[in-house]
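Notes follow the structure.
Every protein chain except one is present and positioned as in the full complex.
Moving on, here comes chain A:
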Amino acid sequence: MKIMKKRPLLFLLLLPIIWLSACTSGQVANQDITERIAVASTPEIIWGVKADTNLFGLYNIAKGEIEGFDIDIAKALTEEITGSADNAEFVEVTSKTRIPLIKNGNIDAIIATMTISEERKKQVDFSDVYFAAGQSLLVPNDSAIQSIEDLNADTTVLAVKGSTSAQNIREHAPEANILELENYSEAFTALQSGQGDAMTTDNAILLGIIDENPGYRLAGAPFTDEPYGIAINHGQENFLNEVNKALDTIIENGTYAEIFTKWFPEEEVPELN
């Protein structure tokens, strides 16, 4: 440890960094979730969910709880696995925080409008598809943009940081300018104030925005196939199997269709698997 003697101040500065990196491999993350559920007196499952996404996970200020499609699916799955929907605990996550939170064991699973992708599979495992989403464009009613083909070098598309939607625009419309904002509400506010010509993300989320804000429409059909999956940390195969089994059960017994129609009354219940 030459550095300690020669540069004591520099070493002192490095100390918290060394300490923080040592922290990333905590005990909690390695514990088998299925085992924990089996032995606990109140077998809780902690779900990471969105709280800013209409229809999927939105904080209801009056009731003081998060509501949405993701939440109801998580509750139904928790009921299948532990016997009671009350065992579902919810933690608010964002696109940026969800991976670190599951890695350090703060949450057991992410059910937060998360698209299954190869890049993400390096970090987490995914359950079977629980919602068949695709990316679309949101534009004002009077916009000239009718589909993804209308995007060119003069148009600016607003996307959200930490999502795959910006990459997809680069593939489908390489000419278009892209600006990435913090979250859906900021991206939509930026669209309203004319900072961009279109906003892009999964169709289901855009439908949720239209639901609250008349005067906007989707431009054309979805141009990607981006199914949502439930993310679970590597090394939790038992829990992953249980979640998949529970998902199959609720699709077969009609609970899934019921929840789907509750949140998307205009849409047809899709065939999963």
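The rule we apply is simple: contacts are C-beta pairs under 8 Å (C-beta built on N, C-alpha and C of every residue); 3 or more make two chains touch, one makes a residue touch a chain; residues count from 1.
The rule is short, and it goes like this: contacts and distances are computed from a predicted model.
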Fill in: Hidden subunit of the complex - UniProt protein name among "Alcohol dehydrogenase", "Aldehyde:ferredoxin oxidoreductase", "Alpha/beta fold hydrolase" or "Amino acid ABC transporter membrane protein 1, PAAT family"
"Amino acid ABC transporter membrane protein 1, PAAT family"
Discussion item. In the whole complex, not just what's shown, which of A:83, A:100 or A:254 touches the removed chain?
Written reply: A:100
Worksheet item: Looking at A:105, A:140, A:162 or A:270, which residue reaches the missing chain?
Response: A:162
Discussion item. If the hidden chain were put back, which residues of chain A would touch it?
Written reply: 17, 20-21, 24, 95-96, 99-100, 119-120, 122-123, 158, 161-163, 166-167, 179-182, 186, 189-190, 192-195
